[in-house]
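To keep things clear, I will list the structure first and then write my remarks on it.
Yeah, one chain of the complex is gone here, protein chain that is, but the others are all in their spots.
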Amino acid sequence: MDILSRPGRPTLILAIALTLLAVAYIGWKVTESPDQALQFTITGLNVGAVYALLALGFTLVYSTVWFFDLYYGAAAAIGAYFVFYLRAGQTTDASYDPANIGLNIALGAVVAGVTAWALHTAFFERMQGRYPPLLVRAAYLLIAVGAGGYTTILLLYPDNLHQIAAPLITLISTAVIGTVLYWALGRFGFGSTGSSRLVTIFSAVIGLVAGATAAIALAQTPESRLYISWLVSCLLAGAVSLALYRGLYAFILLRARSTLIMLVATLGVLLTITAILVMVFSNTTHPLPASFGNNLLTLGGATFKEFALFAIGSAFLGFAILWLLIRKSPLGKVIRAIGDDEQVARVVGINTTAIIAIVFFIGAMYAAFAGILTGQDIAIQPRMGLELLLKGWIASVVGGIGNLYGAILGGFLLGVVEQFGIWDIAGEWQDGVALILLIVFLSFWPRGIIPRR
Amino acid sequence: MQIRQQAISRALSQLPQALLLSLRNHLEIWATVVVVLAAASFMLSRGTGFSITLMTVFAIWAMLAVSLNLVLGYTGLLSVGHVGFYGIGAYTVAALTANPRQELLEGEIIQIFAWPFFAALPVAVALCGVVAFVVGVAFSRFRDDVYVLVSFGFAIIAYNVFVNWQWVTRGPFGIHQIPKPAIFGYTINDDLEFLVLTLAFLAIVVGISWLIVTSSFGRVLKAVREDEDAIEVFGYRSSRYKLAIWVISAMMAGLAGAMLATYTSFVDPNSFILLESILLVAIVILGGLASIWGSLLGALAFVLLEEGVRFVPFLPPEHVGQVRQIILGTLLVLLMLFRPQGVAGRFKL
Partner (left out) sequence: MLQTLDIEKRFGGVYAVDRLSISIPRGLITAIIGPNGSGKSTLINLLSGTLPLDGGMVVVGPKRLRIIKPFDSPNIGLTRTFQDVRLFEQISVLDNLYVVMTERSSLLSLFQRARKEHRERAERILNVVGLWEKRNDLAEELSYGQRKLLEVGRLMAMNTQIYLFDEPFAGLALHMIEVVKGVMRELQEYGRTIIFVSHNMGIVRELSDYLIVMDSGRLLAHGRPDQVLNDPAVIEAYLGN
């Protein structure tokens, strides 16, 4: 980033002195009370897992489009709020029922739009020669309206979520299992020659069978509703993000003279979405329904919930998935090309708008999942989006923006530093500690721990 | 006869287009007319007391908007941290002037100064200047997106201080019983007199801002906004200019905060959340970047919007603020699409 200059010698000395001071402080604290230090480390890792997930998604989006998407924070908030919305009947304050038919229909419309767009982008050119365009369009429209209606119904009966979501789960599981199987078979030498079609069909069938089994199994266990609502929320947050990019940002980008324009536009979106959240769900803090992992574990002198392990694990899983996606898949290659130079990528014939839309979808899913983890761990409130956005951004700056390793490292580091920072002072200063870390890093190591190559 | 009818019908058919063109080219005038008319009709229909309240709130927001416009519109630094200075100004006046009798925080010793308002005001403004100087030096390396985020950071740290530094700010409970301004034994209790005082301060803020932006200094600020590296080659230390305007602007925001504290006679951290700052940015951009008149217009529109939203049918009163926020957010997006300099602006982002 050319806007950040390299530090000169005096600042470097200051930076080293600061680092030594911080290390000395932590070392002193650790020797003073190892149990407490362990406790803080584990709490820090737990919080850091959320930051790491946020930073991963943020870094992915930012290093592709190179403007600052403030909606990203709102994605985290709406992810958590959809879980609340779908599972409100199961929360501790059962009296509160936010059912809102307008919201259901609006989300249905968003999903319909996204579906129509996806079908159009993926298939229209291929279908054009073979079938009359009107027929193709009608088919898209039908499928899209179907998807939208399905979404609306899904949101309308949250108590039967596990049953209504069965087709969705079948679809997703089939896609995931089929793709993994296809890839694995190809890896071991099948499918490289003439038997390619056989392998495809085999993978699809196995995927379908496994997916359907999973869906049926889930449909019979009402406890799965919470976890299905996680999935649905992530997908919905992704869909909203995609719709915003394709329907709004892409047009502003056409005339934007500077990245500040995009920043202000996304600020407007953030304002609007936060206000809508307050209107629909009120301004108060809500708990999410209890998930698994509430048992306490002890390690040395530290106690923590099992859920912390899940959070940390999911951060690593999220990293692994994104790493595979960016480094190993053909899609990742295209995404990196766009991040390097969008103009060139477009000239080469990449449909950059479509790819960036997918990036927005994936990024928002990461944000939403981080929001859900926060909600499960603590609670949700409409302004959480902005806070999570800031933390995700700080984590990615600390780690080195545009770098996946940096994102996960920065996330965990931020979480732990925050905890150690408030050792001697009140816990409310947590945000202050994070921001001081940010300013220190921006001043001394603007490119982060692991700079983008 | 027929010819004249044809001419009329042709003129009528061209009217919408002509109106649209005029709207685009003279949006500033149209907006001024609409906003001022709306303000006048509101005031006439709702009576004197309402008018005074409306104008006082407007004056405070206008001070903030003008001060932010110096930084955002003229210097091109998108600061979302102005609420911090607003809060520092308000809290300094509150802590120095308040004389609480009933509610003392348990187990905490609270200093009571009970200064007069006009003694506390310069301290508040000066403190804002000092804080802005320190913050400005720390932020001098950052630009564009990064600047936005560190200024976000400043707003959040300031909020943290307001909530947690209970010895001075009394935390979430806030500071009550802030006296009205008094001078030479005469207390300005009357709303109208207070309005005059506030408008006088607004006039000072606008006057100083006008002097700044029309001076050579203001021209250099605009050049810094356009190309910071190029202006350095011509012998200007752009970081000094940025720092100077940042400090001046912060002091103006502090003044607005001081007026707020004595106006509401009560401050708590909820008045200084980040959201207020974002709304302020929206006001400035909406009104027009690099235009003082635009900022006044934006502030007036913002204050009117709150009243206007109350007329929306079937809207529960607790949602008024949210609807206003949605309107502002949507306007912001539309402006970025069609008019990135705002209504009366001279600078496109």
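So that you can tell them apart, the chains are marked A and B in the order they are listed, and the count of residues begins at 1 in each.
Quick note on the criterion: a residue touches a chain if its C-beta (ideal position, glycine included) is under 8 Å from a C-beta of that chain, and two chains touch if they have at least 3 such contacts.
Here the structure is a predicted model, which means the values were calculated and not measured.
Put simply, the hidden chain is in touch with B once you look at the whole complex.
Shown as candidates are B:Arg10, B:Arg46, B:Arg240 or B:Arg310; the residue that touches the absent chain is B:Arg240. Within the complete assembly, B:Ala223 is the residue of B:Leu149, B:Ala223 or B:Ala282 that touches the hidden chain. When the missing chain is restored to the complex, the residue among B:Lys180, B:His319 or B:Arg346 that touches it is B:Arg346. Mapped onto chain B, contacts with the missing chain fall at residues 211-212, 214-217, 219-220, 222-223, 225-227, 229-238, 240-241, 244, 346-348.
Quick note on the criterion: only the chains that are shown with their structure count from here on.
Against chain A, in their complex, chain B makes its touches with residues 78, 138, 141-146, 148-150, 152-154, 156-157, 160-161, 163-164, 273-275, 278-279, 281-282, 285, 319, 321-323, 325-326, 328-333, 336-337, 340, 348-349.
Residue ranges on chain A touching chain B, taken from their complex, read 3-5, 67-68, 248, 251-252, 255-265, 267-276, 278-279, 383, 386, 390, 393, 426, 428-429, 431-432, 435-436, 438-439, 442-443.
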